[in-house]
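For this depiction, one protein chain was excluded, whereas all remaining protein chains were kept in their positions.
So that you can tell them apart, the chains are marked A and B in the order they are listed, and the count of residues begins at 1 in each.
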Amino acid sequence: MKLNGQEKTFAVFKDLFLNPGLPSTYEELQSWAMEFGYKELAEEAEKAVKQPEEAEAEFNRLCIGPYRLIVIPYESAWVTASRKLNGPIAEDVANFYAAAGLSSASELNEFPDFFGNELEFLYFLSALEQELSLKGREEKLIKEVQGLSDSFRAEHFDKWYESFLKAISENTNQQFWKEAVLALNKELHRTQVR
Amino acid sequence: MSNKFQKGFIFRQENCVGCGGCSVACQIHNELPEDVRFRKVDLYEVTSPDGRVRDVWYSHACMHCSNPTCLAVCPAAAFTQRPDGIVVLDRNKCTSCGLCRTACPYDAITISKIDGKAAKCNLCVELLDAGLNPACVDGCPVKCLKVGNVTQVLAQTQSASKKGIGYEDGPNRPNMIIIRERK
Partner (left out) sequence: MYMTKLTRRYFLQGLGASAALGTLTGLAPKNVFAMNSYGANTPLMAKRAGTIKYSSCLRNCADRCLMKFSVQNGRMTYVRGADEQYKTGSCPCVKGLTYVEYTYAPDRILHPMVRVGEKGSHKWKRITWDEAWDILIKKTHEVVEQYGAEAILPYSYSGNYGAIGMRGADRFFNRIGSSILDRLVCTEAGVWGYGSVQGTTDGPDPETIANCDCYVSWGFNETVSNVHGIKLINEARDKGAKVLAVNPNRTPICSQADVYLQPKPSTDAWVATGVMKYLIANDMLDHDFLKNCCIGADQAIAKVNSVDWKDIERVTGLTQKQIEEFADVYGRAERIIIRAGYGMQRNYNGARMTRAIGILQAMRGMFDKPSCGIIYDNVRPITGMNLNLGRGNYLRKGQQQHVNMTDLDTALRAENPTTENRPIKPIHMLVIYNGNPVAVSPNVNAVIENLKRKDLFVVGFDMIMTDSLEYCDLILPASTQFETDDIIGDYHSWYVQICEKVIEPLGESKPNWDFFAEWGRRMDFTEQAFKDTPKDIIRQFLQTDTPWYQGITLERLEKEKFIHLDMPESVPVRSGGKAETESGKIELYSELMKRSGFDPVIDLTLCEEEMPEEEKNLPFRLLSPGIPQRVNSSFYNVKYIRAYNAYECEINPEDAKRLGIRMGDKVRLNNQRGEAFFVARVTTRVAPGVVRTAKCNWRSTNPYGNQTNTNSLTTAKLTDMGGCSAYHSTRVNLSKA
C-alpha cells in the first residue's frame, strides 16, 4: 500500500537526478527536506540554491562523465555480472515504461534504466494514482497503476537503489550529496515492497 | 529521387533455410489468426547451368515500396508513407473494398476474415520505436533478415541488390534488399 507523500519524494529527487543544474531543483529539495524532517539536507540544499553548478559538477563527476564514471547510474551495471549496458535489463525497463505509455526517448534520451528515469517513472505512477483517486476513477484502474509500480520496484528499482546511493555517498566529499542520498535511501526503504 | 531515410528489409537469401521462424514470429507479435501471414516464405527449385538443383527460399512481407500501389488505389486514403518510407495502414479508415490486395504485386496484403478490413506488415514500427528489431528479424534463428536504411546499404554494400530468386525491382520500387556474398 502506498503512503501519502511518496509522490512528493519521487518528484523532488527525480528532478535532482534529471535537472541537477537548475536552482529550482534545490529550492524544491529544501522545502521537501524541511517538511520531512531532514534538517541537514535542508541546510545543504539552501546553499546549493545559490551555487547549483557545484552540486551539478559533482554529480557529473560521479555519474555522467566525460571521464570514466565512478558510480555508474544504470541498473544494468548493478544487477548483471557482465555490467553490459543497454541489454536485457534496459529492455525490460523500457517495456515497463511502455506499459504506461511512456518511453525514455525524450530530449534527454538516456538509457531506460538510468536512475533518474526509474525515479521519474515511479513518480509518474504515483502522481497518476493520486490523480485517478481525486477524479474518483474505478478502483480497478487505480489498482493496476499500483500493481505496475509495485512490480517495477520489486523487479527492478529495489534491486539496486541502495547499492547505487551508498556508492555515491562513499565517493563524494560534498556534504550536500551525502545528505541527499542518505535521505532518499531512508525514504525508499520505508516504502520498499516486501 | 530515392528517400535517403528509406527503411526496409535486408534479406540474405543465400542463408535462408525456409524454417518459417520469421513468419511465425510475425504472427505472434501481431497476434494474428493462424491462417493470416504478413510474412510468407516461398520455395523455389532452381536449376543451374551445370544441372544442379537447389532449394531456395524467399521470405517476403510488405516491401514498403517507394511507389506503393496500395496507397495509390485506396479510395479511403487509409495508407500513409512515412518520412522513413515505411508504408502504414490506418485500419480505422479502411472501408473493406479490397482494392489494395489486388493492387499489391507482392501479395503483402490480407483481408481479415474477422472484420473484413485490410491488414499488412507495418515493419513493426512500435518495436523500432523502442529500439528493438521487427519480430521477423529477431525471429530468424540463422540471422538472415535485418532492417536498415536501404538507400545507404545499396550505396555502400557491394553484395546488395534488388535481384533475388522470386524478387526483382519493378515500377512499385519495392524496398527490400537482397544480400548475396557467395558465388
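The definition used in the following text is that contacts are C-beta pairs under 8 Å (C-beta built on N, C-alpha and C of every residue); 3 or more make two chains touch, one makes a residue touch a chain.
As the structure is a computational prediction, the values presented were derived from the model and not from experiment.
Enquirer: Counting the whole assembly, list the visible chains that the omitted chain makes contact with.
Expert: Hidden chain, whole complex, touched shown chains: A, B.
Enquirer: Tell me which of A:19, A:60 or A:191 is the one touching the absent chain.
Expert: From the options A:19, A:60 or A:191, the contact with the absent chain belongs to A:19.
Enquirer: For the chain left off this view, which of A:57, A:72 or A:132 is in contact with it?
Expert: A:132
Enquirer: Contact with the hidden chain only, please: which subunit A residues?
Expert: Listed in rising order, the touching residues are 11, 14-15, 18-19, 81-82, 84, 87-88, 92, 95-108, 110, 114, 116-117, 120-121, 123-124, 127-128, 131-132, 137, 141, 143-145, 147-148, 150-151, 154-155, 193.
Enquirer: Give me the subunit B residues in contact with the hidden chain, please.
Expert: On the side of subunit B, residues 14-15, 17-21, 23-25, 27-31, 34-35, 45, 52-57, 80, 82-84, 86, 88-90, 122, 125-127, 129-130, 133, 137-143, 181-182 touch the unshown chain.
In this text, only the chains that are shown with their structure count from here on.
Enquirer: Can you name the residues of subunit B that touch subunit A in the complex?
Expert: It is residues 129-132 of subunit B that touch subunit A.
Enquirer: Going by the contact rule set out above, which residues of subunit A touch subunit B in the complex?
Expert: Spelled out, the residues of subunit A in touch with subunit B are 91, 94-95, 98, 103, 105.
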